[in-house]
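Removed from the display is one protein chain of the complex; every other protein chain stays in position.
Chain IDs A and B follow the sequence of writing; residue 1 opens each chain.
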Amino acid sequence: MKTIRKQISGDKFFQLMVTIILTVFFIIELYPMLYVVFCSISNPDAVASGEVLLWPVGITLQGYQKVFQYRDLWIGYGNTIFYTLAGTALNLAITLPCAYAMSRKELMGRNQLMLFFMITMYVSGGLIPTYLNVKSFGLLDSRWCMVILGAISVYNMIVARTFFANSIPDEIIEAARIDGCNDFRIFGKIILPLSKAITGVLVLYYGTGHWNAYFDAMIYLDDRKKFPLQLFLREILIQSKFAEEALTDSTVSAEELAYLAELSKNADLMKYCIIIVSTVPLMFIYPKLQKFFEKGVMIGSVKG
Amino acid sequence: MKKRKQILSVLLAAAMVTTMLGGCGNAQGTSGKSSTASSTSKSESTQNAVVESTVESNDDGTEDSVRISEETIEITLAGPASVTTNEWNESVQFAEYEKRLGIKINATAYDSEAWSSKLTLMLASDELPDILAGLTATTREDVYKYGQEGYLLDLSQYLDVMPNLTRIMEEYPEYARHITMENGAIYGISPFSVRIESWNLQDVYMSQTWLDNVGMDAPETLDELYEVLKAFKEQDANGNGDTDDEIPMLYSAYSCFPILWAYGIYSTDGKLHEMVDEDGNYMVMNVTENYRDYLRYIHKLYKEGLINEDAFVISSDEKDQLINNGKTGYVGNVTSIFLGLDNEGDYSKQKWFAVTGFTGTEYNSESVVVERERVGANFRVLVSADTKYPEEIAKLIDYLFTVEGAISASNGYEGLTFDFNDIEGYPVVDHTNYIGDYESSEAYRTRKATSRGAFNFYSINEGTIYDMLQNIDTDKLMEGECYKVAGANATKQLAWRKAVQKGVQFKKPLPSLSYGDDGAERATLYTDIVNYCATANVQFITGERDLDKDWDTYLEELEKMGLQRYIEIQQNAYDRLMGN
Partner (left out) sequence: MKTLKKRLVTSWQLYVLVLPAVIYIALFAYKPMYGILIAFKNFSIRKGVWGSAWVGFDNFKRLFNSYWFPVIMKNTLTLSALSLVLGFPTPIILALLLNEVKSIKFKNAVQTVSYAPHFISTVVMCGMLTLFLSPSTGVINKIIELFGGEAIFFLQEANLFKWVYELSNVWQGVGWSSIIYFAALSSVDKGLLEAAEIDGATRMQRIWHINLPEIVPTIVTMFILKCGQILSIGYEKVYLLQTDANISGSEIISTYVYKVGLEQADFSFSTATGLFNTVVNCVLLITANQLSKKVTDSGLF
């Protein structure tokens, strides 16, 4: 009796410590985003001189106004949503089956296959051969290029494989096999429903990757109607560099420099707004994905 | 058709002669003494207009440019976007080219950060557009390489249809040297400025208000500079009642130049101080006693708090803030000075004036100024070797070297995008009547009137404040309309006139070089050496390394890095360039 009470008070102490640590952590982690929000509605001069710290200074919504005035923004949003949805769907369709099969000991030569995959994590052909390759498939300046490129990330596949290998008991598969299930059925009917947590992780990894991607679009797309959001946002940000570049440019007049400096000041303000504008949609989706992590309970019940 | 072409070429030849004459007039204006002021630009620009109207004149009396192609041809153009992103094709400038010159330009602008990759990929897949233009950041070295590999058109074959370019090359050998490669070919066009001399002054400024507040004259020697900075520090130089918030000198590569020059180091780089002496010997000054003494001086300023303590970690935003808030009295090359143009209060409050080289060392008895390059290092226009219209494009490029062409690229066309506005008796381009919905005249000019960045590589005085600055009386320079519109440039003109009076020596910076087969080796050597010099510079100034004790190790380390080999490569490249 005494030990149990001791244990409970010990647990309470433990709980308290966890809460304190995580609350402090919460504040530390909240601060950068909060700071970005403050900066996005503050006078850029106040930001530059370090006055903005715990609250916005010289409140202005000009940054958001300018960002939303940017007419291409909505085209970008539309494209990004398409690329993210289609791209992530393709990613899952390729990664999950592959990772599952790679986790099975019955797969002969899986170490060799692993090597085949892993080499590509470290060795790549470089910009020019990769570009010529994409061109040879006729994918240049095509929306499908944005969906197909990066169809599988070997890194994510390995992460998923680890999950399958360790979280799904062999007994379940054995039992299913005895019941006459083939591998397709086992994967579709038994494994997938048990893999909500890893699917959630993959959606998060791949989805965010697509959402934030700009390099492929920058290299392979010419038609502005197909540009993703991030590419347009970068165009706004680049304006902050023109003034600095122009300082050493012989063809730039003083008036133009003043104008470029003005643009650069605006871009300084907008760079914070841009983070908010492009991140807010993701912030709404996370809590929904987090629920998948709780669903793991099912495995326990199956095991039992 | 053929006959019309013949007639056209006769007309072109006529135009060539007359523009050449006009060109000589311009050149005299720019290179001559400002006091002569033989002809105002007003008469010059009308002269030019007359020249063109003799070529072709419409019934309604408007003047037309020389048509380059009878039937409208379409050429493709690609380049990195600047300010505007997708608006190149919508500019008045390009629309007028189609109408006046018979050249329709179909432009694609790319993200300026993606441009170098894009260019590489265009080359690799052999799909160059007719023209590569804009702030392409293509170095002389790259251009030479691409040219030799057969990607680029050699414009030197078309010099006979490029009279204006030919004239400029004859007049300014440094420009001819720069764009003519070592094999005699011209693979592209670099920016070039024929603006007034004062434009060439580096942007280093001191506040007259601060000097007045501490009751001192503008310093000329290093000792005087030290005394002035000390006074800035100790007294309430900015007059806000606080004697402790002044930063006498805001450290930057530029604010150090006038001090550097005083030690006989004629460089305009913040890290590696390269120069060529009278005999054509290339030198790296970072290993000389001159530089060591220079560092002693700067170290003294730093130690005594006359330079901002955070000199080596401060961000450019923070610098701008310090200047805008009147916290510093001596600065170099910062955008906020120009911001002051809009913000009359701050700008005129500080009364910035341009600073030229100091004197008072054993290395240098005279004041020296190392000028800004008239020749832009990077190339702005490259033509594909596969283009169907080499001659037409050559003519288009030449057109951009006429007054009308240059103004069309910087401001558009009179009556369509601007009027000439009279300031103190000088015609200055004014867009006010045309800006429509654009938020400012500059926004209109860069987004609608012209395809900014694409073709504005030739900078002239006509139609700009520089014409006025060149000719206006000295006592009018710093007041009234002139000062209001010219701001920092007016102070530079004043400084330049004073410098000429004093007999200041003007020197040229090291021209840009190309290295051929040594390029790869040089790139790593340069990176190694600059990295080391940059760190050592900071360490000697802050006192982390001692100028007496650690100097020899510093020299030894530089030798180990292959400094001698680097100097050899640079010397060879320089000799090749001058041997042209």
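Following the convention adopted for this analysis, contacts are C-beta pairs under 8 Å (C-beta built on N, C-alpha and C of every residue); 3 or more make two chains touch, one makes a residue touch a chain.
Computed from a prediction, not measured in an experiment: that's the story for all the values here.
Enquirer: In the whole complex, not just what's shown, which of A:101, A:140, A:176 or A:190 touches the removed chain?
Expert: In the full complex, the listed residue that touches the missing chain is A:101.
Enquirer: Tell me, which residues in chain A touch the chain that this view leaves out?
Expert: 3-4, 7, 10-11, 14-15, 18-19, 21-22, 25-26, 28-30, 32-33, 35-36, 47-50, 53, 93-95, 97-98, 100-102, 104, 106-108, 111, 113-118, 120-130, 132-134, 137, 149, 151-152, 154-155, 157-159, 162-163, 165-167, 182-184, 187, 197-198, 200-201, 204-205, 208, 212, 237, 271-272, 275, 278-279, 282-283, 286-287, 290, 292-297, 299-300, 303-304
Enquirer: Please output the residues of chain B touching the missing chain, sorted low to high.
Expert: That gives, for chain B, the contact residues 116, 120, 123-124, 141-142, 146, 149-151, 271, 309-310, 312-315, 318, 515, 519-524, 526-528, 531-532, 534-535, 537-539, 542, 557, 560-562.
Going forward, only the chains that are shown with their structure count from here on.
Enquirer: Please tell me the distance, in whole Å, between the geometric centres of chain A and chain B computed from their C-alpha atoms.
Expert: The computed centroid separation for chain A versus chain B comes out at 42 Å.
Enquirer: Which part of chain B faces chain A closely enough to touch in the complex?
Expert: 81-83, 85-86, 108, 111-114, 117-118, 120-121, 124-125, 135, 191-193, 203, 315-318, 320-321, 324-325, 333, 335-336, 338-339, 341-342, 372-376, 410, 440-443, 445-446, 456-457, 459, 464, 486-489
Enquirer: If we count contacts the way the header does, which residues on chain A are in touch with chain B in the complex?
Expert: It is residues 45, 48-50, 127-128, 131-132, 135, 218-219, 222, 224, 231, 234-235, 238-239, 241-245, 247, 249-251, 253-264, 268 of chain A that touch chain B.
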